[in-house]
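Every protein chain but one is kept in place in this view of the complex.
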Amino acid sequence: MSRSLPLKASFVGLVGLFLVAPTVVVVIISFTSATVLSFPPPGLDTRWYAKFFADAQWTNATVTSFVVGVLSMALATTLGTLAALGLVRGRFPGRAVVVALILSPLIVPSVVVALGMYIFYVRVGLAGTLPALVLAHTALGFPFVVVNVAASLRTLDETVEQAARGLGAGPLYTFFRVTLPLILPGVVAGALFAFITSWDEVVVALFLSTPLMQTLPVVIWAQVKNDVDPTVAAASTLVSALSLLILCSWLLVRSRAGVRA
Amino acid sequence: MSSTVVARAAARAAARRRPPVVDGWGLLILPGIVFLLLAFGIPLLGMGLRSLTDPSPVTYLEAFQTRTFLISMGYTLQVAVVVTLACLLLGYPWAYLMHTTAPGVRWVLAGMVILPFWSSLLVRTYAWSVLLRPSGVINFILLALGIVHEPLTLMGNTLGVVIGMTQIMLPFMVLPLFAVMSRMDPDLVPAAQGLGARPATAFFRIFLPLTLPGIAAGVVLVFVVSLGFYITPTVLGNARSPMFSQHIVNQTTVLLDFGLASALAVILLVVTVVLIYVGSRFASLGEALGFEERRQ
Partner (left out) sequence: MSSMGSELAGALRLEGLTKLYGEHLALDGVSLDARAGEFVTLLGASGSGKTTTLRCVAGFLKPDSGRVFLNGRDITGLAIHERNIGMVFQNYALFPHMTAADNVAFPLQVRKLPRAEIQRRVAEALELVHLGGLGGRYPRQLSGGQQQRVALARAIVFRPPLLLMDEPLGALDKKLREAMQIEITRISRELGVTVIYVTHDQEEALAMSDRIAVYHQGRIEQLGTGEELYEHPATLFVASFMGESSIFRGRLERDLSGAYLANERRRIPVAEAACARLGLRPGQPAALVVRPERVRVRGAAERNGASASVRGVLREVVYLGSARKYLVDLGGEQQVLARVAAGAEQDWPSVGQEVTVSWDLEYGVLVADEAAEGAPPGAAAPAESAALEASR
């Protein structure tokens, strides 16, 4: 096998570059001292980050993104955890249909979702409002929570809960003191996925936002299309940085849970 | 009453009592299901209704008969096929390398494929525009090395779209493939070699056939998701040959023909669902995505 090592190494190198280079380049560009997107950057400067934090449009969008993200994460996590419990432990008719319904937001193309949401919220007079966007993003994040919590539940040994019941604990008490702590890694993972989904989501947000209520991706999108200045690179880097942070904390939670288990 | 009579009555009652159709746990799915139906199902239904009532089902005739849309659907399918093939050609060897290397290297390879997956699709599309534009990184390198004398047109065409979409969809091909490879009995390929098969023969007759479910899962996933792409083709593609979702957006935001846009959206949705259904017959998507355990 060591005979083909140069071939393997060059393959990994090229494809690896293909995978990683784009994000790295954006980070580099975000520090350029030039006013246009040229490569290589003539010098390094943090002015675009300063511009980002000074511009109300950017900062408002960031706040909006956070708020929408946190709210939709909370809602999706609550609904999703309950649904996962029902799915794994419960008895109900039409299981296949229910599973298909739960997974449907993953399957439907985002443009289709966006159009449907737009028409719907215009009809109920909520188009362009924050709640509409939160509800839409909740629906999109919901399947991720269900999948993660269900996976966690399946590895849980029910005899632990039976032991708690035998010791005199009621169902609700058992859930909060025994079940929930044990499935927490799955719940946290699902919640993080739901947040990231909302944080990065652009198409549905595009349809449901207005000049007064915009998320970060929407502003980035406008800038990308008009290609104004490297601030968008700074914004992109910050967006990615948060996603990366969340991914790393998820991995940390996972490995800690693994050690405990 | 004697104890035996009581016992027999209890037994008969127990036999009559069948397990409930919906139990306490089962009720927990209701909040989520109701929410989805209201916040997701109804909007989609509403859109479907709009397609039939704005002004009438004739909209669909218009959709199917307009050349632009048909060409666009054909083009979209083409792009999806090319992207799927590219992902397969790059993704299978990558997954194979992940499977056969030492754990340390494996984590690095996995990280390289998963990390970009977590940065937003929009950001990566933007990044590609920075790389592929005439004044961009790649052209800069090619010109500097003297490989070309004029910048190459790497975006604003199908090439740019394919490049961007392939990088974004690659994890969707690699992960199911790797999952299937990991589940394979590790003794099978050595056993085949012990029986006299050269490494190449062992690969083609034993390893590859057994990864077929993973290939099917990856192909279905990448193909179906590629059909619905909007952001990447808009930024990296040619405005004169749009992909299908671009028409939907166009009809909505520019031409304000919600009826036609809805019809096009329904068509895209139906194609997507049908392909997923057909694909799931050949590929165990649930397994590949980690939803279910294979029943041994």
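Letters A and B mark the chains as written, and numbering starts fresh at 1 in each.
One rule holds for everything that comes next: a residue touches a chain if its C-beta (ideal position, glycine included) is under 8 Å from a C-beta of that chain, and two chains touch if they have at least 3 such contacts.
A quick note: this is a predicted structure, and the numbers were derived from the prediction, not measured.
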Touched by the hidden chain, restricted to displayed chains: B
Touching the absent chain when the full complex is considered, from B:S56, B:S135 or B:T201: B:T201
Which of B:M47, B:A179, B:A192 or B:M243 contacts the chain that the document leaves out: B:A192
Contact set of chain B toward the excluded chain (per top definition): 185, 187-188, 190-199, 201-202, 205-206, 209-210
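Keep in mind that, in the parts below, only the chains that are shown with their structure count from here on.
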Distance from the mean Cα position of chain B to that of chain A, given in whole angstrom: 17
Complex contact set, residues of chain B against chain A: 19-33, 35-37, 39-44, 46-47, 50, 90, 93-94, 97, 100, 109, 112-113, 115-116, 118-131, 133, 135-137, 140, 167, 170, 224, 227-228, 230-231, 234-235, 245, 248-249, 252, 258, 261-262, 265-266, 268-269, 272-273, 276, 289-291, 293
Residue numbers on chain A that touch chain B, as the complex places them: 1, 8, 11-12, 15-16, 18-23, 25-26, 29, 37-40, 78-80, 82-83, 85-87, 89-93, 98, 101-102, 104-105, 107-113, 115-121, 123, 135-136, 138-139, 142, 146-147, 150-151, 154, 196, 199-200, 202-203, 207, 217, 220-221, 224-225, 232-233, 236, 239-240, 243-244, 247
